[in-house]
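Missing here is one protein chain; the remaining ones are kept as they sit in the complex.
Labels run A, B, C, D, E, F and G following the written order; every chain starts at residue 1.
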Amino acid sequence: MFLKEYISDVYTGVTSLLKGMRKTGYYFLHPKEIITEQYPDNRATLVLAERFKGEVVMPHDANNEHACTGCTACEIACPNGTIKVVTKFDITPEGKKKKAIDALVYHLELCTMCNLCVIACPSDAIKMVPTFEHSVFDRSKLTKILNKPASKIREGIE
Amino acid sequence: MGAISLIALLVAAIAFSAGGILIGKILVKGSTNPQKGQPYECGIPTNTSPWHQFNVGYYLFALLFLIFDVELVFLYPWAVVVKKVGIIALIEIIIFIFILFMGFLYAHKKGALKWS
Amino acid sequence: MFSLEGITTTTQNWLFAKFDPTIALAIECIIVIFLAITLFAGLGLVLVLMERKVAARIQIRLGPNRVGPGGMFQTVADTLKLIMKEGLTPDSADKFLFNLAPFIVMMVAMLLLAPIAFAKNFQIWDINIGVLYISAISSLSVIGILMAGWASNNKYSLLGAMRSGAQIVSYELSAGFAVLTIVVLTGSLQISEIIAAQQNGWWIFKGHIPAVIAFVIFIIAVTAETNRAPFDLAEAESELTAGFHTEYSGMKFALFFLAEYINIFIVCAIGATLFLGGWMPLHIGSWEAFNNIMDYIPSSVWFMGKTFLLIFVIMWFRWTFPRLRIDQLLNLEWKYLLPISLLNLLLVAVIAILGWHF
Amino acid sequence: MSNEEIKEIISSTLPSATYDETGEWLNVIIDSKDWKKIAAECRNGALQMDFLFCLTCVDWKTHLTMVYHLTSTKHRHNIVVKANLDHAMPEIETVCDIWRTAEFHEREVFEMFGVNFLNHPDLRKLILEDDFKGFPLRKDFEDPINMIKL
Amino acid sequence: MYNQTEIIKDTTNLGPEGELIINMGPQHPATHGVLHLVVTLNGETIKKIEPHLGYIHRSIEKMCESLTYRQFIYVTSRMDYLSSHINNLGCALLIEKGMQIEVPERAKYIRVILSELTRIASHELWLGAMAMDLGAFTPFFYTFREREMITEIMEETCGARLTMNYIVPGGLMYDIHPDFQKKVKAFIKQFKEKVTEFEDLVTNNIIFQSRTKGIGILSAEDAISFGCTGPVARASGVSCDIRKLYPYDVYDKVEFDEIIETAGDSFARYIVRVKEMNQSIRIIEQLIDCIPEGEFVGKTKNVLKLPKGEFYTRVETARGEFGVFIVSEGGTNPYRIKFRSPGFSNLSALNHMAAGSKIGDLMATMGTLDLVIPDIDR
Amino acid sequence: MNISAIIFYAISALILGAGILAVTSVKIFRSAIWLLFSLVGIAALYFWMQVEFIAAIQIVVYVGGIVILIIFSIFLTQQSGKDLPKPALSKTLFSALAALFGIAFTFNLITHYGFDNVSAAPFNASVNEIGMQMLSTSSHGFILPFEVVSMLLLASMIGCIVIAMKTSTSDATPLNNKED
Amino acid sequence: MELKEKDNQAFPGIIHETPGGGIVVSTFDSIINWARSNSLWPLSFATSCCGIEMMSTASAKYDFSRFGFEVARASPRQADVIIIAGTIVNKMAPVLKRLYDQMADPKYVIAMGACAISGGPFFYNTYSVVKGADHIIPVDVYIPGCPPRPEALLHSLISLQEKIKMGMTRDQIRGEFKG
Partner (left out) sequence: MNEIPLTHILFASTALFFIGMYGLFTRRNIITMLMSIELMLNSVNINFVAFNKYLFPDKLDGIFFSLFIITIAAAEAAVAIAIIINLYRSHNSIDVDDATEMKY
């Protein structure tokens, strides 16, 4: 019967639409469902997963010492040449020449946060930290030297 | 206030739009480059204009619309007086609408209301 | 809470008492111009912000809340920026029509303001063919869109314009029939009389089922006529990148944007006037006390309340439904809305003649 | 079907085909001229190899090798067909009338390796710019401007 | 570097009477990413669609030839970034197969759980994006609410939200986070509550149905002939789930159904994906409580050398069969590497599916194909 | 010379100017737009004459319907960007002369006749009146034409469908080119 | 430039939190800059992975409509800022240039992710990747990361707001300003 299915068409269509409107209407009436985190205002309370790979840093302890031996394992491990290890030779008290890093250059703009360098590092001298506010107006600001000026290699790391 | 208000409204519209556009024109000087004037097409250059013959699949609907539009026009005076005239008006309009409904059903049967 | 009742009459009397008619008329014109422009600007700001807030609430977001208290100045900032943005005109476009189109759209929106009763005795021109006038003028708006679409000389624009041409044109019919039902019940086209007829109850209550059906059809039709989702094929984001105003930028684009919202306001105002009694407070038969309490609320508040309710419903549609396809859209009109509203009209006629409505 | 059966079916159509079973699947090494014949046989014959799930090319600096991975959605057996092409002017019959997916894959191989597929409906560049020079996936490809060696 | 003269050549030309040739993409809201379709229109009807690829061709296959076997894994998570974990898994599996590395059970379980989580995340995103193509904006936000939970889990365990590089040959990079299981259970709970929303909002919606039912039909034969895999092929009734046919890791231990629809239209594709999400939940529920203790990475040499020969592995990503084909000369990096990406084959069927329908249908068809362009261009 | 007179001359200027442009413009789309303006001007003239009903009808039917239809048909049949062929100069001259002569002739007729018997009786063309008379079955009623109109519309509708559908079967929208 | 230093001590966006939501009503310019910085409409332009993170920035959790960015325009004529989210390859470069050229002034560019900044993972041994989007169009703000988290994108947007708000002469407003 043509008329019957015509009416039933109208009926089913309208009801299905009303169902959808009920859903959205529910959310409109329940502000507690809002899940927005207001980023710049919640900076104080914002906690990131400690594993989040934001950038590579080289931890320095109180008397400005790091654990990097300049073995360039990270440079080799890095898939896209983000790390350049510049080594120098300095004289140990015993008078022996000893290899140490002059600068560990790290191009943040190239890094893909793949963590391979950290894994490769034999002496855990570098690690990933969950920072993300790196926006800059000038690309050259993104090239960093990880070891602090005048920092020395910690004793007892070969 | 009478029909004069329409003119006032027209003036208002023109003043509003023109004012806005002019401020922009005066204060903003845009950079120019050869690309800027070309039509936008998802970033792909185009040298063909849409101004060639273009197949409007739904002109048939426009035809039918015109007919029904005229019918609508005749219904307005009827609607105003139907309460006063009473049952006669009803009969007349039922005839009127019935005849046109025939046409509507015909169109439906011929599939004129289906898409292309 | 102030009420606009009588303001117009007093001012008019005062003016005509003070000056000679021509000057008074001129002054009135200037007042009207001023009011209209402020109304436009105000409505634009409010409606756009409302749209974004409603969308945010439905989409479990916060929405604009950083510019000004609660994001109140967000749209102000947008407007300023749009004014201060460069207005491009493509080289290959038909420059004259391209620049004319926004004006047309604005004029149409503006002209539609004339017969709307914002409050008791607060109406620019109580034209005697009120609703017919409205449906006539609103059928002009499609011209602006077609012009813009063709003059842009851009394929997306042309497609969008064609679509909205077919769409607006068809949905005018069912909108007209829905309006006619009320005309039948009232026996007049004049806005003021239509409102007066709802003194003892709004048509949507008095008119039984047919009035409700007409109301639903009206809402659907005007949603389509104003190119709102789910009928926004004219500027279907995902199909034709921005539809008929793809090539517009800066203030010209802002005018289209504004006109869209003004049209929404106007059609909702019409809907409120025809079906929900305009500024008429909610009166129920013979409950004197209740009616008196209702009368304390100023009429402008009633009008605005009803209008914004309808506007909210239309926004609710937009943020719930997917978009129709052009042929489905035309099907909906010609297969469902048109026959139903035709029969509905006859039904109403019977009711009106037999006087079954209270 | 076991590799043996596959082998004899193929040998019955093409005696010259040689086999190599060191890899995971049966490899059929054929001469590039016979490819069309084998392909039709594999697709429509008893093997029912209706699913060409990988089509690529390898550049051994001396020659190119087309590699077709075929499987059958009916019998669930896979074979790998290989055909060696001349490095100077590689040519092979297209199979995009047998497996329609081959059309795009062959276009890709065409621009990446310069293999010329005979009777291909439209053998144009699919991925690279139209004015791109050279065949990037060949071993001897050099692009001093864009390609920075690590 | 790029002056005006280098603007690429015009791809459109004046068609015959009544035909309009439109470029969709590279920058187009509906072609997620940078697909470029040259669509020949007759009025509103599509006559022909010609995809132009390569706007995100990053020459991954070439650069992998100069990366070591440890390094090249991370690149694959940039191809099909929505199922990056599964891509990594495929490469790792190949290396393990080639070098007979023993992978500890624990690692296998975790890999599978993460893969399924990735699949759900991908389908959630697809659902939102497709609804957006059809003009419904709100579902996008609801799907992302659940997806965010997954990305949080990923972030906590793998250290990245999207392109996690968590798998190393022989196991995992590091052990899972202590409250991994807790979080996953919480996610499953919420997901089961919220998935019904889409019944009301999308699945049963009359507009949505009328826009997807009978649109972009792909028959089973065509699906096979076009090499389609994944949900696209399964919606046409082709059984092609790698997890069933060639089980890897612990997929043979868990029980789940391969969703098969026969209609082959956009709606079937939609249904298949929605049901697949539930199956993934089922798999996770079976595994999450019985992750065995033990090592998370097997014993591997420091420098990996794949023996001479050719290797092929396939895994089931969210889009279908992802194959890795490596030709090794026995060195530390592959001699030739070829990624068989599901999207490439699925796209080749687009013209066949969409020709003759309306522009609006193109959106529905493309949306349900669930294309990821970098996966196609590589 | 008061406001309404000014308005009248402005409106007529709009009508005539737009009309002239409509028949002379070389871009067909533009001439359609000019035609539209001319029609709107005529509607305004009706407004000015206080026959609002006819004015509204004018807009609804002509602007809302016919012009849209004309624009659609332009897109269907024209290269709307292309300029129309210029008519031959001789032809232009001839037509212009003919038109001018006709104008002069009629003007002179009108001015001589003068229409001095203008009756100042109030004129009431409210929709109510129109409706009453349209539906009245009396000798002055228009009920017969009213019903005939419906027949006319029916006929034209069927005519349109028959003519249009005749080719729209062989219409250039093939749904069967799945193979390519 | 000195902005970066300011970044380091004070977080961008906190600085202008004066009552009234950071409206700095000093001169005409600053009003205009306030308006522009607060209604940056992005062009929906995402090429790869970073685009997904851009989507999640739009999603309900980190909802960038709070800043008024949600009006993503599909047409460059109406957009104010391109967020280059993803790799730019040689075939895409002219398209990007075109889109940028077709935008109406003033226009700003954000390079999101390692790829957009410098080619990132695809810097070495690739024949088709543009080594940094700023070879093609001027870039205002760079966000490192692969992909950057949504918060990072928000941070960069706020930095861009800062850049617009502070010291730009009338001429710079008129669109000669290049990042």
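Going forward, a contact is a pair of C-beta atoms (placed from the backbone, for glycine too) under 8 Å apart; a residue touches a chain by one contact, two chains touch by 3 or more.
Remember, it's a predicted structure, so these values are computed and weren't measured experimentally.
Here is the thing to keep in mind: the chain we left out touches B, F in the whole complex.
In the full complex, subunit F touches the hidden chain at residues 2, 4-5, 8, 12, 15-16, 19-20, 22-24, 28, 31-32, 35, 38-39, 42, 45-46, 48-49, 51, 53-54, 57-58, 61-62, 65-66, 69-70, 73-74, 76-78, 84-85, 87, 91-92, 94-96, 98-100, 102-103, 106-107, 110-111, 114-115, 117-125, 129-130, 133-134, 140, 142, 145, 149, 152-153, 155-157, 159-160, 163-164, 166-167, 170-171.
Seen from subunit B, the chain kept out of the figure touches residues 59, 63, 66-67, 69-70, 73-74.
As a convention for this text, only the chains that are shown with their structure count from here on.
Counting only chains that touch, the fewest steps needed to get from subunit B to subunit C is 1.
Taking each chain's centre as the mean of its CA atoms, F is the chain most distant from subunit E. Each chain gets a centre from the mean of its Cα atoms; for subunit B and subunit F, those two points are 16 Å apart.
Within subunit C, residues 25, 58-62, 84-88, 127, 132, 150, 153, 155-156, 162, 165, 169, 172, 188-189, 237, 241, 246-247, 250, 319-321, 326-327 each touch two or more of the remaining chains.
Shown for subunit B are the residues that touch two or more other chains, namely 3-4, 6-7, 28-30, 33-36, 38, 40-46, 49-57, 62, 64-65, 69, 72, 76, 79-81, 84, 89, 116. Residue ranges on subunit F touching subunit B, taken from their complex, read 3, 7, 47-48, 53, 57, 60-61, 64-66, 68-69, 72-73, 75-82, 127-128, 130-132, 134-137, 143, 146-147, 149-151, 153-154, 156-158, 160-161, 164-165, 168, 171-173. Residues of subunit E touching subunit G in their complex: 1-2, 6-8, 26-29, 32-34, 54-60, 62-63, 65-67, 74-75, 78, 81-82, 125, 129, 140-141, 144-145, 147-148, 151, 161-163, 373-374.
Contact residues of subunit A toward subunit C in the complex are 10, 17, 20-21, 23-25, 27-28, 31, 33-36, 38.
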